[in-house]
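Just dropping this structure here.
One protein chain is absent from this view; the other protein chains keep their places.
The letters A and B name the chains in turn, as written, and every chain counts its residues from 1.
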Amino acid sequence: MTDTEKVIEIQVLRYRPEQETEPVLQSFKVPFTDDMSVLQGLQYIKDYLDGTVSFRWSCRMAICGSCGMMIDGKPKLSCKTFLREYYPAGLRIEALAHMPIERDLIVDAGDFITKLESIKPYIIPKEPRTLEQGEYLQTPQQRDMYEQFSSCINCMLCYAACPQYGLDKTFTGPGVLALMHRYNADSRDGASAERMDLGYAHEGFWGCTAVGYCSVVCPKGVDPANAINQNKMNSAINYFTRFVTPKGGTK
Amino acid sequence: MSKRRPYVRSMDGWWKRDAYFVKYMAREVTAVFVAAYAVVLLVGLVRLAQGQAAYEGWLAALKSPLSLVFHLVLLATFVYHTWSWFNIMPKTMPIMFVGGKRVQPGMITGAGLAAAVVACLAVLLIVRGVAS
Partner (left out) sequence: MKRSNEPIFWSLFGAGGMLAALIGPALVLITGIAVPLGILFPADTMSYAHMLAFAQSWIGKILLLAVIALFMWHAAHRIAILLHDFGVHAVTVVKVVCYGLAFAGTVIAAWTLLGL
């Protein structure tokens, strides 16, 4: 540590359910170097200033999806955001928007997890296959249909960016719907009809109003807005043709 | 007993929270102006059916300074509608390939805006051609 003379003010939204009825901001002065992430700033606070500050983190390299928080009002991964970007003005850190605050920067992710499980986020093969039949073959173009949507790390930044989820918790939300599309669009998968039962509902794709901010904040370039909205056209065509086509859609 | 007491934050005024949301709301608000223009046309149509005097009253109203200013505002919001419509367009399109290469979002927006310019010019020229 050679260059520690710079000090930045970090405001952290605290919420300790046993002592506060609503969240309050607490200010910390944190010495930092240019290579320090916001997460490292929080770790400094926890190690040296106030051990009770609670937050989730794990990998420090933008792949575990644990450390999402509102940094100056924007949903970001704190490990992928640097303190130097906020110097000298300082920064404000809050728990991810649109989700209940469990404690300090930790949100209750229960709703997201329930929704994630409900769409069966795994490949359900079209037909059983024996080992002798070998691997599933896929052309590069077939892979391109879903690959970007498969980069999701479940960090929930898109949920904090989605006002429709904030306004109506019955909406399945960007990340989970993007994953639904990811499996539906995979040529090896055969469970699209089953998943689209939710997709066709108001709680599915139709709850989206194409704000598009989910795709802006996604740290992995998943583009949930595209995954969701490209389904609206298909859903509408299926809606109008389901009675005339032989295998028309679900129910 | 559980000590959990999850705190739910209010959504009041959420659209002021982020410049991105303000832009989204601006896009959605254009609908009010689209509705207003449809009503202007509908009134004109009804007046047309009521006879020459009624229709010419509607035409005269269009010439008032207030109406002209209003239509300048309408024009601005319609142009914004066109711009924002084709900006969100790539999000609504399935992944497409041309010659084995993925079609980029900018190309979809660009093609849409170009189509709008061509369509608007076509309407202007056709109306001018038919009227002269």
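In the analysis below, contacts are C-beta pairs under 8 Å (C-beta built on N, C-alpha and C of every residue); 3 or more make two chains touch, one makes a residue touch a chain.
None of the values given here were measured: they were computed from a predicted structure.
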Among B:8, B:79, B:96 or B:111, residue touching the chain not depicted: B:79
Per the touch definition above, residue among B:8, B:22, B:107 or B:120 touching the missing chain: B:120
Positions on chain A where the hidden chain makes contact: 163, 167, 197-198, 200-204, 206, 209, 232, 235-236, 239-240, 250-251
Positions on chain B where the hidden chain makes contact: 11-12, 15, 25, 28-32, 34-35, 37-42, 44-46, 48-49, 52, 55-56, 59, 62-63, 67-68, 70-72, 74-75, 78-79, 81-82, 85-86, 112, 115-116, 119-121, 123-124, 127-128, 131-132
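Note that only the chains that are shown with their structure count from here on.
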Chain A - residues contacting chain B, complex: 15, 17-18, 22-23, 73-74, 97-98, 100-102, 108, 141, 144-145, 163, 166-167, 209-213, 215-216, 223, 225-226, 229-230, 232-234
List of chain B residues in touch with chain A within their complex: 3-9, 11, 14-15, 17-18, 20-21, 24, 28, 88, 90-95, 97, 100, 102
